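Handing you a structure now.
With one protein chain held back, the other chains of the complex are shown just where they sit.
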């Protein structure tokens, strides 16, 4: 099979990561993933506003995912739409299992993901960047959380769909995971796949996650120097 | 005079009531009134949120009236419109005289009315159902509050207009009352009536309310068994 | 040069001021400035709501500028637009230097400006009226704050543009000031002017402000009787 | 504050029970009504109304648009009210709340149900072009009985409103004509305090009333709209007494409106 | 309250670890499903669904409008859900929050991705006129597993929906025909509690679950949508177990839907 951009079926797009790119945020990261350009920031742990959202047994994790008006083909109206709100919610679900929220009761950790340019796979790029920003902010985590999608294009299961493949493909299945324990923390899927294809896609996406995981570690090392991470 | 659905001038549409139809709500009721299908729920007395609305001499009574998007001929956009907000307000005014709000200072009682299908007279059906839901929730009341409209169709005062009559009629006059004391707690009117017609319409609507009152009592008896109510 | 309404280049439109025109407001004023009709009210110092906006070293000054739907040629939708919000903000900045905010920590002073009829120069008329309303409310001030615009029409710098001049002119430059110290507290400008024209316009607007200042004092005297103000 | 409110409440209730009011008015006596028609010149119609110390301005503007499919030959009227923070320490910024909505809808209903505006004459080109009339209510000073003050101001503003004549092609001509207003609906609002009915409640009376009733009547004495407000109740006899008074007071106020409009022409 | 919540949490977790549930159901046992198709007559299609004590109503209405420029020959479907205050003490008034949005989008995705509606047949006049189908979800009683209840109600309401036939000019005729529905996607939702998977979580189970997984399957056994929810995680084997169960449970529920729809015809 020939992919539109010449990649092999299990090949990721080119990915570039940078940690600590913003001054004001407590933690930040930039991820370029194919044509996707994504910034993530973390503020916190800090006071919960409004107060009634506070939990006395753990920190509240809030994730905001936003596409800038100029990130997509047709200008998007500023402000949250239903898709953005859903992605913010599943992003929180993808990151929470790894964050030691119980260490910071009555506080709030805020993750913001801004998509400057979108080309399929922004939620995976966003989760990947947000993980780096959490580490940059000094938030203790059980594991890094890489994310990656697999999908079905021309009847075949392939890794990391680009926009063109996403439009013409039969299914898309993004996941996030904690590689140390193989725990899948994000899983969505839309399209049409058999049980076997689903299994193949998840397994393939996991190999993608593992590659992203290595890049995350490298990006952190290049920021914070070597170490035993 | 011949009414479009064959009813006599002082005849109600067929009405069916059921008490305690929902599990989660503290009290609930369902009323089918002609082609109207209406659910009502009550939550409370409970904590007032936001706090600054609390009253130290009585409970706050909040009534929300909502039409589902599919309840009317042309789909209604979800969310409150000006009509719904006004009906919520006059519904609170219709129920409040009967509820012993002074028994529950610093608390809130919340009534929700959801119109699943609308065919003229939804506010009366809603007040009738809400009263049952209040009783079902164990909220002490001075009296049941039945509601019913009269109107003017083809120059004649008739009871309980259906949609077709409401559209072609000259006036509509919904009331609610506490039958024990003849106190009218809801009164609205739009159209064109002489002083005498207004008096006739209110008196006729009161006979309608008394019939609804009996049905309310029967519905409560069938739920909670006999008794001296 | 001939101005469209026959005024001289340094001549104000006719201005009428009245202090204390509303009963409920703590302070109020009405200003008619050419065809502009403007009411201003002041409430406070009073409790800050919501609480978290309170400042423990001074009063919070909030200014709301609003155009009624019928104040302009084409009906304006009710509610704040971006222009109104900006004018409210710069109005607060124009008045704040003069108000002894530090006398009222943990409190709030609220200025409302309502434009009933607009004909260029509403923000200056609003600041002029708001100043009178502040005095009427008994808020201590360092100085009155008159406001006035100058602009460039047919290549010449003139005082106090009316709507027709504003539409055809090359620049508009509204200011507010505290005449005792010559401190300019509002300054905006749009259009196209040379450095020299800007200087001329500000100087001319200042002469306008001084005339408005005298009218403000006269209006206060006629309300509160003579005195040494 | 609660203590003060209670004293005020008791004071007004005792007066009312004795058929008296704090400002010395009779129970069925309105405060002075002052009407300035055509108060504004950028609006197509307007009125400034004072009812005692209550002050309101209504501006009427029309726009041109497409008719609703089910009434292709009729123009449309829409009424909005804003309880701007200027008018009362109790009003807040933001979109209209339930009080502003009820106010606008009760005023609107009186005009609409009396067929005061000949909406057929608002049609420019059937099915294509009609006039849309916006009645905007602005409260300056809330000293009680906004419904009546705004009802008077709204119909006065409509009576003063002018509209451009369009030719058969739907193009505007140079001629203007009055907005086609053929009725003068007048709302009369009652407060029930300590079992007594009174008209034109002042704001302190409003703050302690048990129940409120508005009856809007038209030029021929028809009742065109009614609205019971707040948390109390009325007996049938009380309602009918209010209806009766509304007819006579409505007629009286209608003449004040007519005189003011004629004077301003 | 916190203490009570903790006791409930511990109780349900201990049961789950032992493969048991508070209401005595088996881990993979659904509560009773009761479907009333065509529950309403003003809607173009509707269904009332009870899943145990969870009660939801879905109404389908269509309107006619212009197509999206990039799909000129296809109609459009849009799904909305409101978590109305009636259904739970935890729901609040206001625009849909993230839970309502996720619910609507997961239900929508199952219908959309299975191509259940033949959107080409919603086209009236290519590039000019298409039908827009609104699927509105109303929750009456939230006793757990809203996704499955609403997914069942939505597809049932669509199956009962009728639409008017238009002639080649784009004018409505007197004939109505069924909405073109060709698939019955069924969502199956799992809760993971104390490491154990269970289907159809009741609301108390939802309040203490670690993680949630929904798998939507179609008539041919294809997986058409998946959604992991909440703050926990799943192993690949758990996911595949859920997928397998979804296929069989989906098939079972699909027959219940079909039987209910057939009965109502």
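What to note about this one:
Note that the chains take the letters A, B, C, D and E in the order they are written out, and that residue 1 is the start of every chain.
Criterion: contacts are C-beta pairs under 8 Å (C-beta built on N, C-alpha and C of every residue); 3 or more make two chains touch, one makes a residue touch a chain.
What you are looking at is a predicted structure, and each value in this text was computed from that prediction instead of being measured.
Listed by label, the shown chains that the missing chain touches in the whole complex are A, C. Residue-wise, the contact with the chain that is not shown comes from A:110, picked out of A:110, A:136, A:160 or A:192. The residue from C:117, C:131, C:185 or C:216 that touches the chain not shown here is C:185.
Remark: the omitted chain is touched by one listed residue; of C:27, C:45 or C:88 this is C:88.
Within the complete assembly, residues 56, 82-83, 85-86, 88-90, 92-93, 96-97, 173, 177-178, 181-195, 198-199, 202-203, 206 of chain C touch the chain that is not shown.
Those residues of chain A that touch the chain absent from the view are 22-25, 28, 35, 37, 39, 41, 43, 46, 64, 66, 68-75, 78-79, 110, 112, 114, 116-119.
What we mean here is this: only the chains that are shown with their structure count from here on.
In this entry, chain A maps onto chain B through a rotation of 120 degrees when their C-alpha atoms are superposed, rounded to the nearest 5. Chain centres here are means of the Cα atoms, and by that rule the chain farthest away from chain E is C.
Residue contact pairs shared with C-D exceed half only for one pair among A-E, B-E or B-D, and that pair is B-E.
Here the CA centre of chain B is 51 Å from the CA centre of chain C. Per-chain CA centroids place chain C at a distance of 57 Å from chain E.
Looking at chain D, residues 96 sit in touch with two or more other chains.
Counting only pairs that meet the touch rule, the chains in contact are A-E, B-D, B-E, C-D.
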